[in-house]
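Here it is: the structure, laid out below.
Complex shown without one protein chain; remaining protein chains in place.
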Amino acid sequence: MDSNIVGVWIAAFLTLGIMSFLYKDNPWYKFSEAIFVGLSAGYWFASLFWQSLHAKFWTNWSPAVQSLFQGQFDYNLLYTGAGILGLMMLLRLVPPIGWISRWPLSVVVGGTAGLYLINYLVSNAIRQIGSTIQPAVTFPESIGWVQSGGVIIGNVLVFAVLLVSLGFILFGRSSTIDLPTPTKLFFFLIALVACGLGTFYSLSMPLNLTGLIIFMGVFCGLIYFFFSKEHTGFFGGAATVGTWFLMVTFGASFGYTVMSRMSLLIGRIDFLLVEWLKVVK
Amino acid sequence: MLRKRILIILLLCLFASANFLPAQESPSANINTEFLERFKVKPPTDFEVRDTPNDNGSSLTLNWRLSPDDNLWGKRGLVEKYVIGRRLAGEEKFEFISTATNQSRIAFDNSVNNKDRYEYQLAAYPFKYIFRPIPWNSIMMVKQMERFKALAPWISLNPHGVVLSMLSQNYSYYVDLDGFRSDLARKSVWENFSAGTELSGPEGITAAFAAGQVVSPFLPFFSFFVQSSLTSDPYQLVTIGRYLGDGLMAKTEVAGPVKTKKSWLHLGRINVLIIAVVLSFFILYFIRQARKGKELFIRKIAGLDAVEDAVGRATEMGKEIFFIPGTQDMQNIQTIAGVTILGRVARLTAEMDTKLEVPVSRSLVMVTAREIVQEAYANAGRPEAYDENMVHYLTDDQFGYAAAIDGKMVRQRPATIFYMGAFYAESLILAETGNSIDAIQIAGTAMPAQLPFFVAACDYTLIGEELFAASAYLSKEPKLLGSLKGQDIGKALLLIALAVGVVVQTFGWYDFASLFRL
Amino acid sequence: MRREIPLIITATVGIAYIIQYFIPHTPFDKVEALFSDWLSIIAACAIWLGALNLLKLSFLSVSKRKKDWFFSLVIIISWLTMALVGISEGPGFQEPGTKFDWLYTNIYTPLSATMFAMLAFYVASASYRAFRARNFQATLLLVAAFLVLSGRVLFDELIFGFLPADWKILSTISDFIMQVLNTAGQRAILIGIALGTVSTSLRIILGIERSYLGSD
Partner (left out) sequence: MNFWKALLAIDRRWIFLFVFLALAVPMFLNVDFELSISREVQGLYDALDKLQPNSKVLMSFDYDPPSAPELQPMADAIMKYCLKKRLRIIIMGLWPQGPIQANMALARAFADKNIDQSEYVYGIHYVNLGYQAGNEFVIQRMGSSFYDMFKNDYAGNRYEELPLMRGIKNFNDIDFSINFSAGYPGTVEWVQIAVDRFHVRLGAGNTAVQAPQVYPYYNSGQVVGLAGGMRGAAELEGIFAYNAETDVVYKDRGTKYMLSQTIAHAVVMFFIVVGNIAYFVIGRKDKLKTSK
């Protein structure tokens, strides 16, 4: 029998074995799972043996040692240090002297800390702030139908958010603005009219508010993660808007995660129907 | 073996001449010139070489303006690539370094050292066309040549004929004029380039390859073969192309000499340096303050109040509380934060006399959690109520752990469940079951992919940094409180920069954002 | 000795990486290169450690005839099979057509893929039984999720197919959510995490944070 056909049948057997867990825990599942656990550890073992230890350590180190015997010093002899540290790491399997593995561990931890300090500061803070600093409002000369649809939706959303947050700041339970209610209402009315006009305006001419929305999201989101001040007054309002942005973000993540999980299952079903049973071409 | 090969070559010669001899009768010098003129390209301009700034002196930057023939002809233009040559200052011959694709204006030479001075020359290289590779098989070869002729009727017009480059499976003998990759090809191309001679006909090529393994008899139009010295290699002809000759390359003026510089400070990163120093200063300053015993204010974290209510609810209902500290080990800071919050929960359960259960998936977490729970019970004045079995180990396996907790939840129906720590995909399974038994669920994690599920399925969620802030608030550890405060100052500074920047930028006053560029 | 030396190593390596970012001059570039080479070898050993540790635990389980020791035996056998086949094949062990590749394609791939594909079922059942619009925040989350879920598949084509071809309403909305609202929220989270990482790294390098060393 062709080894490929055998392979596909074995693969199907194991796939169904794992899926049988959905019905209930059973030996078939446990067997498949045990194979998976063992195999993946074996995979890592062999893979690292050839691709890291051999390709990286041995091919550098052994010629260096050979040339040392011929009386020459090779820069690659410094790999001896790496070899020793690697061995120390493995000593963790021997509990009495397992503490020695802290030495290589601290090389890893120190290096990672040094690299991360810069990387996160640069890529995730400085550059993100830099690209949030852009004009809040731009007037694109011409944009397509689809984009302008997005822009209008965005504008309506932004005005709604502005309005609601203003309402929250003026009338919210934790509001610290001390004005007579009619005055507050007056302000709110003005804002309402302004926002309505703005929305109407945006329908007639697309003004791109992407910059403003992103700025608001980042600003309010950061305020939510600001722990040195109580969330009252302006801070409270901004933090609340921040949570809305976070919730929409989580919603997007939620949607994408569901999408991802479903894709994986589709991949497996495709295997079962196309490669194994061959009922679908 | 050798004989066989000579035989094949002879046969090939025969075939080839049979094929091409008629064509040889009408080579027209005029057409050749015309042909060459048509493919002549203009050189790139403004070629200059500078030290690559801000590095350890291992690189030079080459800039030029495109040749006017680059991108003139439809999508591609006449220039296929730019060839870069280099020599040490004072030497005569240029050495081939590398190529850059057409439409590129910049290249780096990273194979320079810090001691020598270098001079460069750049040349625009015209297109040649590549056809299907053919295997080493004489009959195939003839067929291929016929096909080739059909595809390229100008073959007889081209004074340089056809170049066959060859590949053996052992790359050290590989000759690829297309990519200029082998040393042989490199040398020939660049030597002729620097000497300023055109490769005219097979002789030129013979000369170029004299040092190599050129063994073939030369035919008028069927230029040359290159042979590997490894006899057993199966050969494959890879490219047949119209070879226009290196003489058609359009060279620039010599640029240089230049020498690299080693820099002591990366000038493009000074803004990062300043921000890093300021941020570090504040973090360390506040850690110091906290150690001195200064009270650092942290705002009320709403999730912690919910903890109290949730424990109270379980007490009222007379049911258990589950606390799940995630699936990661003790070195994960989220687990540490989770276990800190466990201390708070345990203290409340001790005071309210409610049953607490902490199933864990790592033995180290078990040890730490036991210590913390015991301490909390002692601090609440009820050390006798502490039982070691409150904290128990289930399994290291992710899904096994989830399944085991699942079973426990359905059987014991706790009133309140806490998830505090680092979670992966198991979060979903846990939160679902918890929800189905109508438990109040409070979660806290910094795992971005799991947060949405917790928010949707739990009654209260500590989001990301809130988890750390809560643990700092509860543990009162100076290093945590101080860093939290330092980070807050960092955040405040960034927020101010952000607000000022956006306003300034909107009114188009100043390119404020460039302060944050690299 | 057990704590001081690791702390010194951590500080040295960490500071070397930071200095190298600002000062490209030798010798800092060389030091960084050396540490990076070492790090990748240590990392390889650390993963090896995990693989060996599993073998150790399984052997213990089999020798003590713990519950389910049979499955531990299966683990050991499959571990040995994969590792030995891989090591005996030589440096080209993963080339298509080798035995190792056969094991990888027909056993490892389906098992690992199915393990993760199972999550799809859990997502579906959790969406039925757990995801509730229990408060304003959760409602907002679910609405955003709905818009994204519907915009990323063929609803535009299948349900709103009667509209003009470039009116991809749902796709446009979900594009807007992803490119603007999601970008803003994610960016706030990124910046927060970045500052947290900077302070943790700083504490580790300066020896203020020592929890990674464990307790002894």
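So that you can tell them apart, the chains are marked A, B and C in the order they are listed, and the count of residues begins at 1 in each.
Just so it is clear, contacts are C-beta pairs under 8 Å (C-beta built on N, C-alpha and C of every residue); 3 or more make two chains touch, one makes a residue touch a chain.
As the structure is a computational prediction, the values presented were derived from the model and not from experiment.
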Which displayed chains the unshown chain touches: A, B, C
Residue of B:88, B:270, B:499 or B:518 touching the missing chain in the full complex: B:518
Selected residue (touches chain absent from view) among B:49, B:124 or B:440: B:440
Candidates A:65, A:160 or A:273 - the one touching the absent chain: A:273
Those residues of chain B which, in the complete complex, touch the missing chain: 58-59, 80-81, 98-99, 101-104, 108, 110-111, 132-133, 135, 167, 171-172, 174, 176, 179, 181-182, 238, 302, 305-306, 309-310, 313, 436, 438, 440, 448-449, 459-460, 518
Touching residues on chain A - with respect to the absent chain: 22-23, 43-44, 47-48, 51-52, 55-56, 59-60, 111, 115, 119-120, 122-124, 127-128, 130-131, 146, 214, 249, 252-253, 256-260, 262-270, 273-274, 279-280
Where the missing chain touches chain C, by residue: 21, 29, 32-33, 36-37, 39-41, 43-44, 47, 90-92, 94-96, 101, 104, 108-109, 112-113, 115-117, 120-121, 123-125, 127-137, 142, 146, 149-150, 152-158, 165-166, 168, 171-172, 175, 178-179, 182-183, 186-187, 190
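What we mean here is this: only the chains that are shown with their structure count from here on.
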Pair joined by more contacting C-beta pairs (A-C or A-B): A-C
Two or more partner chains touched - positions in chain A: 117-118, 121, 125, 129, 132, 215, 218, 222, 225, 246-247, 250-251, 253-254, 257
Numbers and ranges of chain C residues touching at least 2 other chains: 18, 21, 116, 119, 123, 137-138, 141-142, 145, 189, 191-193, 195, 198, 200, 202, 212, 214
Chain A residues within the chain C interface of the complex: 3, 6-8, 10-12, 14-15, 18-19, 21-22, 30-50, 52-57, 78-79, 81-83, 85-87, 89-90, 92-93, 99, 102-111, 113-118, 120-121, 123-125, 128-129, 132, 144-147, 149-150, 153-154, 210, 213-218, 220-222, 224-225, 242-259, 261-262, 264-265, 267-268, 271
Complex interface listing, chain C residues touching chain B: 18, 21-26, 29, 116, 119, 122-123, 125-126, 129-132, 134, 137-138, 141-142, 145, 189, 191-193, 195-196, 198-200, 202-203, 206, 208-209, 211-212, 214
Interface residues, chain B side, partner chain A - complex: 271-272, 275-276, 279, 297-301, 403, 448-449, 451-453, 455-456, 463-466, 469, 484-485, 488, 491-492, 494-495, 497-499, 501-503, 505-506, 508, 512-518
